[in-house]
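The complex appears here without one of its protein chains, the remainder shown in place.
And now, chain A:
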Amino acid sequence: MGNGEKRQLNGWYRRCYTYLAILCGAAALLAIFWQGHMALAQNAVLYWGSSGPEVKKVQARLNGWGYYHGPIDGYYSGKTQEAVKDFQRNNGINPDGVVGSGTWLALGYSSGGQSASYVPQDGGSSRGITNRDSSYLLARVIEGEAADEPYVGKVAVGAVILNRTQSASFPGSLAGVIYQAHAFESVSNGHYTRPVTEEALRAAQEAMSGWDPTGGALYFWNPSKSVSPWIWSRNITGQIGRHVFGY
């Protein structure tokens, strides 16, 4: 083997290692970033230029409380920023127009995994007998399955879950129905642990009190998502928001 050849080979190895190192480094960085991203996915910090369902959540809340009058479109525009500033001023938060953890909290959402609107009570005269646990569990699945649906659609999802507990073909308890394998996508993939909004809690309560916008449905599905063809063999009762309901 000639010297020149050797050098060439060495050079080749060197390049190879460098590429590998860069590749590994990139992979490691990606992994770290991905994990970090997953952890931050809950109620990120929002500012001018942000977009997405989180922004929609803020806009809807500010609209409900009379701070924001623009469209609830998920785009953090100047108008949204002004509304946030107004809200912050009224709530003793530094009016910087950025929705951080303090502002999220004031809006009734927590930035962590827990909801601000749920405070466990210690037993008074009831000594622990309450239906708060059930309505909170139901609200979490409603939030997971129908966060972007209209209010009636949220109550409808709650009603389907409760209809299942009354059906012979499904487990007889609320937890049995919710945690049945493959029953609800948001439970299977863990998204139902998102913080619960006041609206979801209200929907859960009204569903538990008997409101059933679905006419006794046992299934709901989003036709724009891929669903098993079997589901279309159900008797369809109607559509609310983006969900089709059937039994």
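Throughout what follows, a residue touches a chain if its C-beta (ideal position, glycine included) is under 8 Å from a C-beta of that chain, and two chains touch if they have at least 3 such contacts; residues count from 1.
As a convention for this text, contacts and distances are computed from a predicted model.
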item: Omitted chain, identified by the protein name its UniProt record gives, among "Lactose-binding protein", "Spore germination protein YpeB", "ABC transporter" or "Heme exporter protein B"; value: "Spore germination protein YpeB"
item: Hidden partner chain, touching residue among A:K56, A:K85, A:R132 or A:R242; value: A:R132
item: Which of A:G74, A:P195 or A:P213 contacts the chain that the document leaves out; value: A:P213
item: Identified contact with the non-displayed chain, of A:L46, A:V155 or A:V187; value: A:V155
item: Chain A residues that touch the omitted chain in the full complex; value: 10, 14, 17-18, 20-21, 24-25, 27-28, 31, 60-61, 63-66, 117, 121, 124-126, 129-132, 135, 150-152, 155, 166, 168-172, 176, 180-183, 188, 198-199, 201-202, 205-206, 209-217, 219, 226, 228-231, 235-240, 247
